[in-house]
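All protein chains but one are shown at their positions in the complex.
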Amino acid sequence: MDEAQFITALWVVGILAEAMTGALAAGRRQMDLFGVVIVGCVTAIGGGTVRDLLIGNYPLVWIAHVEYLLAIAVAALLTVAIAPVMRYLSRLFLVIDALGLAVFSVIGAQKTLALGLNPLVAVVMGVVTGVFGGVIRDIFCQSLPLVFHRELYAAVALFTAGLYVLLDHLKVATDLSLLLCLGLGFLFRLLAIRRRWTLPRFHYQESAH
Amino acid sequence: MDEAQFITALWVVGILAEAMTGALAAGRRQMDLFGVVIVGCVTAIGGGTVRDLLIGNYPLVWIAHVEYLLAIAVAALLTVAIAPVMRYLSRLFLVIDALGLAVFSVIGAQKTLALGLNPLVAVVMGVVTGVFGGVIRDIFCQSLPLVFHRELYAAVALFTAGLYVLLDHLKVATDLSLLLCLGLGFLFRLLAIRRRWTLPRFHYQESAH
Partner (left out) sequence: MDEAQFITALWVVGILAEAMTGALAAGRRQMDLFGVVIVGCVTAIGGGTVRDLLIGNYPLVWIAHVEYLLAIAVAALLTVAIAPVMRYLSRLFLVIDALGLAVFSVIGAQKTLALGLNPLVAVVMGVVTGVFGGVIRDIFCQSLPLVFHRELYAAVALFTAGLYVLLDHLKVATDLSLLLCLGLGFLFRLLAIRRRWTLPRFHYQESAH
């Protein structure tokens, strides 16, 4: 298995895990099976889709390879079937989701650099890829997007994508760079959850007058 | 009137009906006339627009033919004028909406096949075309998208687009295929409403512990 296959394998694990968290979010809103599939799909591929629309990177991955979309739909439906077990797996899911976040951020940065765009744009697109699936999921489920007010999540995407772009700039070998970014991004997210690291929140209220 | 004109005529009826249901949704939220027009527009053309952005099919229909957008805006405003009568027309609207759903699904699949994309992508795009106008309408109106938890709606789009793609694959003559898809999709939706057919819903709650 070479580098590209390795990252694709991790990406597939990531989108399937995201599909399952999307399905659970739909279940909390008591959606029907179709809602479960759609929310699962947008959670899994929403971030990459927004990225590719913004940078004009056609065709979209899941349109060129519709088999990924089918796998995502199956994963979402499977979640319904195994829902009683899911609550015992919530820790496992946090771990897979942390890995997925790191992978998505790296892939987002990588694809943007491959198009010859500005390194800063690559960092932004890493964040978009890591974060926007969850944002669209929460909008479809009428929730305030989690990533805007919970433990470090987008910050992990920013760190991971930023590190990848930096190492690319320093011409570090790609396999070493991948290892570092995925490892450190993954650890950072797990630590953020365990230590309940959060960013400061901004409370703003107009004064009464 | 040839085949293409026939389906365009049905499409125009469909987008005007969707514009009117969008206007009513805006009215339930007591929006002003501008909100009525915008929600009417996104309801009518949102599904096709999302599809064309996803498959990179430029220019968008309503940008190449802005007269459709004007007609949609007029239909939305007209809805305000005739609102007192609208509640007596709700059955008529369900019927037109059912026809529109079938037409949108067929057109979505047809346009995707015409671009040479995978037949499965064509089915997905049929569903996107049929369903996403309503999803965006509900998000703009701060409602949980109806299509995620009501009678078979997206499932009708899936059936209709799937049947169209299947008949296309079997090289059935287009006029016969259109007749079958529109007729059966339309009937399926009407039956779903009358018999209150629904998909199973997924209730998920984390256990207290």
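Labels for the chains are A and B, by order of writing; each one numbers its residues from 1.
FYI, a residue touches a chain if its C-beta (ideal position, glycine included) is under 8 Å from a C-beta of that chain, and two chains touch if they have at least 3 such contacts.
What you are looking at is a predicted structure, and each value in this text was computed from that prediction instead of being measured.
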Option touching the unshown chain, where A:V124, A:L163, A:L178 or A:A192 are the choices
A:V124
Just the residue numbers, please: which parts of chain B touch the chain that's not shown?
23-24, 26-36, 38-39, 49, 53, 58-60, 63, 66, 69-70, 80, 83, 86-87, 90, 139-142
Contacts of chain A with the missing chain: which residues?
53-56, 117-118, 120-121, 124, 131, 135, 139, 142-145, 147-150, 154-155, 158, 198-207
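Here, only the chains that are shown with their structure count from here on.
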Chain-centre distance (mean CA atoms) for chain A and chain B, in whole Å, is 30
